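This report refers to the structure that appears directly beneath it.
Omission of a single protein chain aside, the complex is shown with its protein chains in their original locations.
As written, the chains take the letters A and B, and residue 1 is the first residue of each chain.
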Amino acid sequence: MRDRAARRLPGFVLAVPAWLWLTVFFVVPFLQVAWFSFGEKPGMFGTHSNAVMSLDRYAEAFSPTFFTIFRATLWMSVLGTVACLLVALPAAYFMALKVPAHRRGLLVALVMVPYWTSFLIRTIGWKVILSSEGALAGFMTDVGLVGDPHDLLNTRGAVLLGLIYNYLPLMILPLYVAFDRVDNALGEASKDLGAGRVRTFFQVTLPLARPGIIAGVVLVFIPMMGDYVTPAVLGGAKGTMVGSLIASQFLTAQNWALGSAMAVVLILLTMVVVVLAIALLWGVGWLVHRRTELVVGTVPPPDPRLPTKEVVTA
Amino acid sequence: MTTKATPDPPSGSVTIKGLTKTYGQATAVDGLDLEIRPGEFISLLGPSGCGKTTTLRMIAGFEKPDSGSIMIGGKDVVRLAPYQRDVNTVFQAYALFPHKSVAENVAYGLQQRKTPRAEIRERVVEALRMVRMLDFADRSPTQLSGGQQQRVALARALVNRPGVLLLDEPLGALDRQLREEMQLELKLLQSRLGITFVFVTHDQGEALAMSDRIAIMRAGRIEQLADADTVYNQPASAYVAGFVGQQNFLQGEVSADGTTVETPIVVVEGPAKPDGRPGEPHQAAIRPELISIEPGTVAEGLNTVAGEVLQVSPLGEVIQYLVKVTDETSLLIRRPAHGAVRLSPGDQVLCGWAAEDVRLFPLDTPPDPTTARSPQ
């Protein structure tokens, strides 16, 4: 009897812990931030008040300063995501399809091990490497790649490097899983049917890995948009990202209402960008697919009075 | 019309010489020679690990041989990529592209060869009609049953009009009834199209049912290459005898006068003298359907043993008996159901066979444990 009762539990029960988690740690804090964003800073010593509700904070949030920094943040995140994708695609492909199965675990571990180190320590590691006294700066100055050893650290390039380095594993892993799931025989079938390696990759492997690519892009892009540590450590004055702007409202101006409004704008804009990016990826996929699309529809049966044409003429 | 270069005859022939492939310590294919005639249906038959799939994959171009040559249609292909060879493959698990429709799967090969759109459509429709899958053209292959996927895989390969079609255990995943239907269909298709089929299987029944010739493989070499009848009735070795059809093996040694094989239960006389000196170990193989069975208790003379019926299994047109001769040895016997003597477990019986139905083999290499079928 107990068995049958258990079996009758609806399937969504399995999702309850996940929903609870999301509600408590994501939905509720987000709603609270959204609620603050309609309020105001009540006085010099207050942080927030919802006594007067208005959209004024949004008017303040849409400042040229915000958009200048948002544009820079977006640009860095897009560049960083694209670079991660370009680095991760061949790496994941190699790991999943070119390495004997018993070595793959080792490679996955090698990708993950640096990720177990504190995010901050990893980033500071780059600070040491890029510093004007570091070996890299000396080498690059000597061979004339940079004019001044100070040109490496505290630049946009340093931030980009840090972003790519910090988030690359989050791109490699979903791609690796996606490539790993593509049956080897499909690649052989494609080659058997006349496609070379490159066409096989673009016509078979890549389309089948598309869910992994989308997962990787989302996993990398969204945290990059909100990253605050990497630019602070490696970018100096050039590394101000929108996260530090929001932080200054909460922590320096103590204007939680304005900070919340900025946070809401950031979340919404990031969502718009992500949706656009996914639409773009699907669009590219659709365009590629359209080139090979073939819809047969209903074909009338062959006229029995005519002699049947042999399909394959020897 | 074919975009693949049509070489001089014999198109569709495959000539393999001294083909060798090793993986680390293990030799998968060991100096294999094989001549495949144009338009024939040839099966590579053997247990797993005998090198049959490796051979097929080397013909297809997925594996590079360590040494040896492969000529397809008179052209050396060892250095060519798969798509440069006049072959197409039907894969074991079909390997249909899940992100393309059935029609797009079939069109894939033609698209790679830049065939004009209108012609692609025409040929895809013909190919799908040929395998009776036209009504499913716009579905996703993931929505199809195993048998349907099998047909699509066949159409996808045949639409390219290859000189040779390679089939890698293509029926392995189907249930028995469907498998038998597909065997028939494949055979019909092959004789209609006249394309060379190279069919890899571990199922001897499948090989016997379809093939013009069967190459029985063992440890990377061909043990016997012959038509079904020869392979069945005149196996070249105990290994072949045991792998194709069922056999009763009786082990003993060559008698003192060198004319018979003396086993612990019976003295066996064959159609000829055993090929060995007196006292050498030897074995005799007798097919179950060639052994007679009748009530009786005392065995007299050569090729006759007495035993007790252990089991009677009516299999439709035949009845199968298991007869215990000693504690260690039993015989498997099959007789036509029509006109058989009624026997039940416990009955004392006499079993016998004609000398010309016996195959004698030296016991220099013991029968492979995976292939020798002890009657049970």
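In the analysis below, contacts are C-beta pairs under 8 Å (C-beta built on N, C-alpha and C of every residue); 3 or more make two chains touch, one makes a residue touch a chain.
Everything below uses one rule, namely that contacts and distances are computed from a predicted model.
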Complex member absent from the view - protein name from UniProt, among "Serine/threonine-protein kinase RsbT", "NADH-quinone oxidoreductase subunit J", "Response regulator receiver domain-containing protein" or "Spermidine/putrescine ABC transporter substrate-binding protein": "Spermidine/putrescine ABC transporter substrate-binding protein"
Chains on display which the left-out chain touches in the complete complex: A
Residue in contact with the excluded chain [from A:37, A:77, A:205 or A:249]: A:249
Identified contact with the non-displayed chain, of A:29, A:211 or A:283: A:29
Which residue of A:121, A:143, A:198 or A:287 touches the chain not shown here: A:121
Selected residue (touches chain absent from view) among A:232, A:266 or A:294: A:232
Contact set of chain A toward the excluded chain (per top definition): 29, 32-33, 41, 44-45, 47, 65, 68-69, 72, 120-121, 124-125, 127-128, 131-134, 150, 153-154, 228-229, 232-233, 235-240, 243-245, 247-256
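The rule we apply is simple: only the chains that are shown with their structure count from here on.
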For chain A paired with chain B, centre-to-centre distance based on mean C-alpha positions, whole Å: 52
Residue numbers on chain B that touch chain A, as the complex places them: 1, 60-62, 81-83, 87-89, 91-93, 95-101, 103-104, 107-109, 111-113, 120-121, 123-130, 134, 137-138, 156-161, 192-195
Chain B partner contacts - residues on chain A that touch it in the complex: 183, 185-186, 188-196, 199, 203-204, 207-208, 289, 292-297, 299, 302, 309-314
